[in-house]
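In this view, the complex is presented without one of its protein chains, the others remaining in place.
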Amino acid sequence: MQVNRLYSVLLVTALLGGGVGTTLAADAKAADPKVVEVQKMIDGAEKARKKAASVDSEWRDTGKFIKQAQAALKAGDYDKAMKLARKAEDEGNLGYQQGVSQQELHLPSYLKY
Amino acid sequence: MSISNLKLSVMAGAVTLLAGQILPLPSLAAEGSSVVAEGKAIALSRKKGNCLACHLIEGGEFPGNLGPPLIAMKARYPDKQKLRAQIWDPTAANPESAMVPFGRNKVLTEAEMDKLVEYIWTL
Partner (left out) sequence: MKKLLNRVAVLAIAGTVSMGAQATTPEEDRNAFNKLYKWRFSGVPMEEFVNGAYAIDPIGRENWEAIEEFPPYEPFIDEGEVMWETPFANGKGYKDCFPDGPAIAGNYPHWDKEQGMVMTLPLALNQCREANGEKPLKYKKGSITNIVAYTAFQSRGQVTNVVIPDDDPRALAAYENGRKFYFTRRGQLNFSCSTCHLQNTGMKVRTEILSPTLGQTTHWPTYRSKWGTVGTLHRRFTGCNKNIRAKPFKAQGEQYRNLEYFLTYMSNGLELNGPGARK
């Protein structure tokens, strides 16, 4: 009972919170399933970028691509937005792999002790 | 090692096949030379291959010397796919390689890789 109430409060907050952030223009377009789909891709890219950053291995332009993707989406250029989001997500994943693969320090063989 | 090479060549084969189906091919010879020219542009561009940063390439200006001169490539790489694999990810053969993994890290697209390899193989 108590728990249920907590969940519904959370749910309402989440819904309201989501609504507050979106602009009017986005609201109008939000009905368009294409917009939702592209936004999902951009969100996925952002998640990948954060994962790379969490192991200190984010690449230089990943954040820039995400910003550009968001701008392209706003301008209605879905193809461009998807291409950029895909590129950013790839970079995020590759950066993360790069960081994880080096969690352990291996001193190079050319450095002789 | 040999398995991944095999995979690569199969993949590359598939790409070539696809390209063959999609792209209109005016004449084989003309297509060959324009692919090489495009590959050269990719190799020399600072934003793309930037191979000159580290390799001497005949006719290229201000080469670095981190890597060996790119000469006699056909003799040294009779198997074009091995050449492609070296450029795709040099750290596979040498984990301490100072060369950029152009394919693995998507510095170049697979299509760009193909053109680049055609050009490098002419050196």
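Per-chain numbering from 1; labels A and B assigned in written order.
Heads up, the rule we're going with is that a residue touches a chain if its C-beta (ideal position, glycine included) is under 8 Å from a C-beta of that chain, and two chains touch if they have at least 3 such contacts.
Computed from a predicted model, the values in this text were never measured in an experiment.
Not every partner is drawn; the one left out touches subunit A at residues 53, 56-63, 91, 94, 98-99, 102, 105-108, 110-113.
If you put the missing chain back, the residues of subunit B touching it would be 52-54, 62-66, 91, 96, 98, 100-101, 105-107.
In the analysis below, only the chains that are shown with their structure count from here on.
Between subunit A and subunit B the centroid-to-centroid distance comes to 32 Å (mean Cα coordinates, whole Å). Note for the complex: subunit B touches subunit A at residues 96, 104-106. Contact residues of subunit A toward subunit B in the complex are 87, 90-91, 94, 108-110.
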